[in-house]
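Structure first, commentary second.
Left out: one protein chain. Kept in place: all the others.
So, chain A:
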Amino acid sequence: MSGVSVTKGAEDAVPATTDLVVLSNVNKHFGALHVLQDIDLTIARGEVVVVIGPSGSGKSTLCRTINRLETIDSGSIAIDGKPLPEEGRELARLRADVGMVFQSFNLFAHKTVLENVMLGQLKVRRTDKKAAEEKARSLLDRVGVGSQADKYPAQLSGGQQQRVAIARALAMNPKVMLFDEPTSALDPEMINEVLEVMQQLARDGMTMVVVTHEMGFARSAANRVVFMADGKIVEEATPEEFFSNPRSDRAKDFLSKILHH
């Protein structure tokens, strides 16, 4: 992975065209709470960045600012060289290129699984119905829920719903996929089936930003681990470096709490 860059020097060496998502000096407040503080983060094309950190550290908020589900107070965010526009047609167009997977799946409850995966293609991409259905079915097969196509989301298990949600996002041919704690609402035995789909996606070269508590996934799939605490990026490193030799006390403290018991 040539896009892996953990030090300042290496980052500068990467040509600008490979940077897909660039956050610079991003700040956000929720009332008095300074939830994102001077966030600088660059994600290269094809890179898998895993964001970890304690609850309330701002990692979900960070993920949600990238497609502007959360607005920011200052700083700038650019995707593929284009700064995020204001709410409106331009922003909708840009969001279509950014896939998002939520903690609570958020499949459209009144539509079948197949309709969920076809909707964006039909209404945003204006694909014709036959092609959209073909693509939806092949994506559902790819994530292993092809046989559930005609069911409603409530009839599926959490793991199946989340895989459908991934297929729904992939149907838009996104440039980058955002995962906001995709396995946090799942029963333990369903976590792996979702992680496997994500791992396959990472191997296929998808650019991914993954907020998660799954350290195993971070170790095996991430090119880079970003550790956040109290609204700041405290540490960025390759997974090997981060898990075996964390530099900051905050990260050492966090890892000691989750890894040894």
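Quick notes
One rule holds for everything that comes next: a contact is a pair of C-beta atoms (placed from the backbone, for glycine too) under 8 Å apart; a residue touches a chain by one contact, two chains touch by 3 or more; residues count from 1.
Throughout what follows, contacts and distances are computed from a predicted model.
Per the UniProt record, the chain missing from the shown structure is "Glutamate transport system permease protein", taken from the list "FAD-binding molybdopterin dehydrogenase", "Alpha-D-ribose 1-methylphosphonate 5-phosphate C-P lyase", "Glutamate transport system permease protein" or "Beta-barrel porin 2".
For the chain missing from the display, the contacting residue among A:K28, A:K59, A:R95 or A:R163 is A:R95, taking the whole complex into account. Residue in contact with the omitted chain (choice from A:N67, A:T112 or A:N223): A:N67.
Although one chain is not displayed, its contacts with chain A can still be listed: residues 67, 69, 87, 89, 92-100, 102, 104, 106-110, 119-120, 123-124, 152, 154-155, 165, 168-169, 172.
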